[in-house]
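A single protein chain has been omitted; all remaining protein chains appear in their positions.
Chain IDs A, B and C follow the sequence of writing; residue 1 opens each chain.
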Amino acid sequence: MQLSRGMQLSREELLRAYRGMRTIRDFEERVHDEFAAGTIPGFVHLYAGEEASAIGVCLDLEDKDRIASTHRGHGHCIAKGCDVTGMMMEIYGRRDGLCGGKGGSMHIADLAKGMMGANGIVGGGPPLVCGAALSAKTLKTGGVAVGFVGDGGSNQGTTLESYNLARVWNLPAVFVVEDNGYAESTASGWAVAGDQLKRAEAFGMPGRRVDGHDFFEVYDAAKEAIDRARAGDGPSLIHVCLNRYYGHFEGDAMTYRGEGEVDRLRAERDSLALFRKRVSEAGLIESGQLDDIDREVALIIDGAVAASKAAPAPTLADLTTDVYVSY
Amino acid sequence: MQLSRGMQLSREELLRAYRGMRTIRDFEERVHDEFAAGTIPGFVHLYAGEEASAIGVCLDLEDKDRIASTHRGHGHCIAKGCDVTGMMMEIYGRRDGLCGGKGGSMHIADLAKGMMGANGIVGGGPPLVCGAALSAKTLKTGGVAVGFVGDGGSNQGTTLESYNLARVWNLPAVFVVEDNGYAESTASGWAVAGDQLKRAEAFGMPGRRVDGHDFFEVYDAAKEAIDRARAGDGPSLIHVCLNRYYGHFEGDAMTYRGEGEVDRLRAERDSLALFRKRVSEAGLIESGQLDDIDREVALIIDGAVAASKAAPAPTLADLTTDVYVSY
Amino acid sequence: MAKKTFRMAINEAIAQEMRRDPTVIVMGEDNAGGMGAPGEDDAWGGVLGVTKGLMPEFGRERVLDTPITESAFIGAAVGAAATGLRPVAELMFVDFMGVCLDQIYNQAGKFRYMFGGKAVTPLVIRTMFGAGFRAASQHSQCLYPVFTHFPGLKVVIPSSPYEAKGLMIQSIRDDDPVIFFEHKVMYDDEEEVPDESYTIPFGEANLTREGDDVTIVAFGRMVKLANQVADSLAGDGIGCTVVDPRTTSPLDTETILECVADTGRLVVVDEANPRCSMASDIAALVAENAFDALKAPIRMVTAPHTPVPFSPDLEDLYIPTPEKIEAAVREVAGRG
Partner (left out) sequence: MAKKTFRMAINEAIAQEMRRDPTVIVMGEDNAGGMGAPGEDDAWGGVLGVTKGLMPEFGRERVLDTPITESAFIGAAVGAAATGLRPVAELMFVDFMGVCLDQIYNQAGKFRYMFGGKAVTPLVIRTMFGAGFRAASQHSQCLYPVFTHFPGLKVVIPSSPYEAKGLMIQSIRDDDPVIFFEHKVMYDDEEEVPDESYTIPFGEANLTREGDDVTIVAFGRMVKLANQVADSLAGDGIGCTVVDPRTTSPLDTETILECVADTGRLVVVDEANPRCSMASDIAALVAENAFDALKAPIRMVTAPHTPVPFSPDLEDLYIPTPEKIEAAVREVAGRG
């Protein structure tokens, strides 16, 4: 077996990865609490439990590399470098949110960071990824484009067409299927006929399946796919198997899940705990340093929420701007 | 190797198959001529060269079995039992056409015969096939539903989604990919990434590739798939490799095709000639009987064209009817 | 008779039709829920619970969950409708029409015409629409003007629980493809709804108020707002007729024109975006056919020409309000 490339990351990189995962976890746990307390409006889909996927895929990406995300986008945003306070303000619908409060949780984007947007449409992202990959190829930026979809989104025609187009145009694209076992209340084992890797193969792409709780596995697969794309060798697919800790959206009673399922997952399949174990067993990082990060992140999230609560809302003048560049 | 089930067909069945193929060929050759002479308006896509596919697939189907077709639908209509004069009148836009002249070449249908329509939308048919198969399953009619798409249509998201749905719902459906090498002027080798049979596998369906000039190969594969569907064992895919003798539509100069390509195909890959050869070599049918059919069919097509030319057009009163069942 | 919510009224309508007619089936994402999952069956009953309880009564054969492939399953509903079933398919949010519209307007909506009157496509597509749920740009649109534009489709917009039940039963029995618009903010609205089955015919507007001065035509949730305004203006001596067309296609043009002939003044209230909207459709109808009766310019109260904003503050400014409706009515009544 090849040595994990993730395990060869520098100390700084590993700390960055951990910080990213912790930020996502804390962000989501806090949004969960605030939603329950009634301070956050709307449809909110949390990424808690899936942190290793976003961070493993995005750790090495630069601003010129683009990602397109899903309705469950907070984790991808954070992993791609979006400002956490700007995100929180957006979720609160504030004027200083990353999208001026006009987008909300399902439409957070930061194009300057290469984050092309969460997406309210299941399967909305993959065609956009083909476009971003085409830009990189045509403009010879050396960039790649990564599209996240869920297991549910993996069936959508837009996604499957995009596999074909990316292969036919030989685009520097990576498709990441985040299979958390459910699309809303429907099990992926029922709704996804066949097999994700065979789908990759059916469209002439390499595919790889990884444990999405394990940052290192995800990182290795992503590195391989991203390198392949950068080298001009076309698209790949990664099937990431993972779990969500919360309901489909906030408010979901999750009666379709097994007895004790989430508790077990939290105990046994926690990407942060797993990461801590791996790096400490390998003697790469002392846990004190990780504790420091935990404390720092907690403060940042506290600050983001406090700032969001205090921030002003957009006003009538904002309602009709930003529909067009030129009117 | 298993003995061809097609070769075990009764004499009557074989004659019916030949008559069907000859009818399609003559129908299309004649439409070609009439279009060139300027008597037929609109977009017309001819099925000449592909006869063995429609007939091989549909020979055993009953009226309760449904098919959904494509823009290149004349052959499927004939194979499913549509009245040839009614079809010709429709192509001429006559009031007594199968669709009252309102549909035209791209929208010929005869629901009573289980022909759910040609379709102007590439990939429009497969979802409808899922529906027809669902009706058969729910109403327990024992029927099956067959969807034809071209190589071009095989990439459309609607088609790929339908594979998944048919498998997930375990529908009595058969998907027939008629790969004539081109979608308009674009080669299927370029536009179709991966492989059709691997696509079937990727969605958990059996798949089989056949030579679409050979009625017997098509028939055998169709029989197997149809039997499987009727037995409640779900959908299958057949990848039929064949050729079209004319342009994408009438008027296409076909400059994208190879030097002498069509002449060679007509000489070497003619489903009718091949059928004649097979049945006479096997001593199943004397050629005189086939010649008789040729003569009969020629008369029928002559009659259909003559009747169409003489038939009345629809009038103003027809313009606004048939939009709704109840107004 | 008992008070029932909008949600319950729709559920009851479907259940009663399913009992009456074995060809009626239901399909959509998580319409039962829990397929293949370890927990509860019928776990969701649709994302807002409208189809809850149907699967336990009618079984998985008649209440089908689907993968998230709207083209395939809405198209399957179309194909099933053309071959003997009466599907009630759910397009969860009408905003998702963009991934499956072809099957609706080019297939279902055109079969009958293209096939020379020989096709029958008794399909109902239930779909959620409207703003006010803080659901942002891709989950809050109205879009009924788009469907109204297409010949061959019928478009139903119930304005209350009573209306919803009768119109849903009619939709299921109707032999044409029907798009049934459910305003997501109305699901918990309650009113008296008969237990027995009843239908409300298409193309017959409902006059929820009658008055001499101004005709207000409103759609869906806006009917309630229009009635509120009418109530409050009655005190001020401005009499309003409020017209709920119930169906935008077919449209009861006659009633609308008669009302305008009586009042001479028209306000149209449409939650949709303004361009090529129902507001403009009604205004144009009247400007062409009841011009001589008009005593004042027609006023349209609509959302602005912008996507639906997420921020609650902005969303509240986006949606037509009683205040805006009242101002428009006062203006055309010359009582600004």
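Going forward, contacts are C-beta pairs under 8 Å (C-beta built on N, C-alpha and C of every residue); 3 or more make two chains touch, one makes a residue touch a chain.
What you see is a predicted model, and the numbers here were worked out from it, not measured in a lab.
*Asks:* Give me the visible chains that the unshown chain touches, in label order.
*Replies:* Per the touch rule above, the missing chain touches A, B, C.
*Asks:* Who touches the missing chain here, A:Gly117, A:Gly153 or A:Gly181?
*Replies:* A:Gly117
*Asks:* One chain is left out of this view; which of B:Thr85, B:Asn155 or B:Gln196 touches it in the full complex?
*Replies:* Looking across B:Thr85, B:Asn155 or B:Gln196, the contact with the absent chain belongs to B:Asn155.
*Asks:* Using the definition of touch stated at the top, determine which of C:Arg20, C:His305 or C:Arg335 touches the missing chain.
*Replies:* C:His305
*Asks:* Just one of C:Asn106, C:Asn206, C:Ser232 or C:Thr321 touches the chain that is missing; which is it?
*Replies:* That would be C:Asn106, which touches the missing chain.
*Asks:* In the full complex, which residues of subunit C touch the absent chain?
*Replies:* Subunit C touches the chain not shown through residues 71, 95-106, 109-110, 113-114, 136-138, 145-146, 148-152, 248-249, 251, 272-273, 275-281, 283-289, 291-292, 294, 296-300, 304-307, 309-310.
*Asks:* Could you pull out which residues of subunit A are in touch with the chain that's been left out?
*Replies:* Answer for subunit A: residues 66, 68, 97-103, 107, 109-112, 116-117, 119-121, 124, 126-132, 134-136, 138-139, 141, 145, 157-158, 161-162, 164-165, 168-169, 321-327 touch the chain left out.
*Asks:* So which bits of subunit B touch the chain we can't see?
*Replies:* Touching the chain left out of view, subunit B contributes residues 41-43, 90, 93-95, 97, 99, 101-107, 119-123, 152-153, 155-158, 182-192, 254-259, 261, 313-316, 318-320, 323.
Following the convention adopted for this analysis, only the chains that are shown with their structure count from here on.
*Asks:* From the C-alpha centre of subunit B to that of subunit C, how far is it in Å?
*Replies:* 40
*Asks:* Taking the mean of the C-alpha atoms as each chain's centre, how many Å separate subunit A from subunit C?
*Replies:* 36
*Asks:* Considering subunit A alone, which of its residues make contact with at least two other chains?
*Replies:* As it turns out, subunit A has residues touching two or more other chains at 155-158, 190-192.
*Asks:* Would you give the residues of subunit C that are in contact with at least 2 other chains, written as numbers and ranges?
*Replies:* Only 66-67, 69, 71-72 qualify.
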